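For this depiction, one protein chain was excluded, whereas all remaining protein chains were kept in their positions.
Up next, subunit A:
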Amino acid sequence: MYSLSLHFFYPWIYLKKRIFTFCTIETGQFFSSGHTNNWAVLVCTSRFWFNYRHVANTLSVYRSVKRLGIPDSHIVLMLADDMACNYRNPKPATVFSHKNMELNVYGDDVEVDYRGYEVTVENFLRVLTGRLPPSTPRSKRLLSDDRSNILIYLTGHGGNGFLKFQDSEEISNMELADAFEQMWQKRRYNELLFIIDTCQGASMYERFYSPNLMALASSQVGEDSLSHQPDLAIGVHLMDKYTFYLLEFLEEVHPASQANMNDLFKVCPQSQCVSTPGHRTDLFQRNPGSVLITDFFGSVRKVEITKDTINLTSSVKPPIQSIAEHHVLQFVADVSSQNPKQKDWHPPDGFILGLWTLILLVFFQTYGIKHLKHIF
């Protein structure tokens, strides 16, 4: 049957006519994600001119995210050093991602929220958990709620279980997992996509334990992520391989695109990337094949058009109120029924055992073995 649904798309509004019931499968998918707004936190953690590629990585994701509709007020961009106006840059106010200066990812309309020395582990965790000093301006805050889909992108130098910030401090995978759990407890996200492009990046998402998290990394534990290509005029490597191919993939995506997460997992196979990209979806409740790329990278507003008239007179009010009340009660029930995650019991580790052995040895040495029968 000829489907009478029509697709209109503006830069960030995706309208769908819900009049005809032929589209029931699409409408089911339409409301399946459950988010109403999108946020992005993009962090580059490296300082110094030779880490130009990390800034270019972050800016290329920023560019894609802006192009697909997330506005500057919903993006927290953190760049640890300034490459565009660095005195070593032969083309000031530009950051290129492709060699021969083909694509300037810095552009003319960029707003960096945290820059230079402000990019620290403490500020990053404060942004995620929302515990900022009261005088922090709005553009530096992550004002997400429980219906927000958040994209978090980290890049820099990392190792097995840590990510280095500005060559002077580190964030460990446990801290990151705890921060996400704080966000879940405070209902600061609906779903979260975490992408990391560093060496041994998969170690950073090993410890996640909060629900609705999906993670991608550019390399497995024990592997290094490699940089893509240098530009001889600028003199440094411009991008990392994983983010370069991610950018090429995202350039094909437009706000109405139906590409899903399974396509994202296929970005940069080992033949192109040399390292093996990894992903983790066990904490995510939906099937990755039904999650659209634009659920995280774009800001797609869903608008429902109906031809029925809704009467907002006083006689109709009580039923609407009770529906609202019902929704509120349902929500409260949902929240309270979600028990805090039961942590699995682990046997005590070596340190505790060794300590108790030492204590027992000293005791029996002083008082003699004959007291053993009094213990058991």
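By our rule, a contact is a pair of C-beta atoms (placed from the backbone, for glycine too) under 8 Å apart; a residue touches a chain by one contact, two chains touch by 3 or more; residues count from 1.
As a working rule, contacts and distances are computed from a predicted model.
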item	value
Omitted chain (choose from "N-acetyltransferase domain-containing protein", "Medium-chain specific acyl-CoA dehydrogenase, mitochondrial", "GPI transamidase component PIG-T-like" or "Protein transport protein SEC23") - UniProt protein name	"GPI transamidase component PIG-T-like"
Listed residues A:V110, A:V236, A:A256 or A:V274, member touching the removed chain	A:V110
Residues from subunit A at the interface with the omitted partner, ascending	47-48, 82, 84-85, 91-94, 106-113, 115-118, 133, 135-140, 166-168
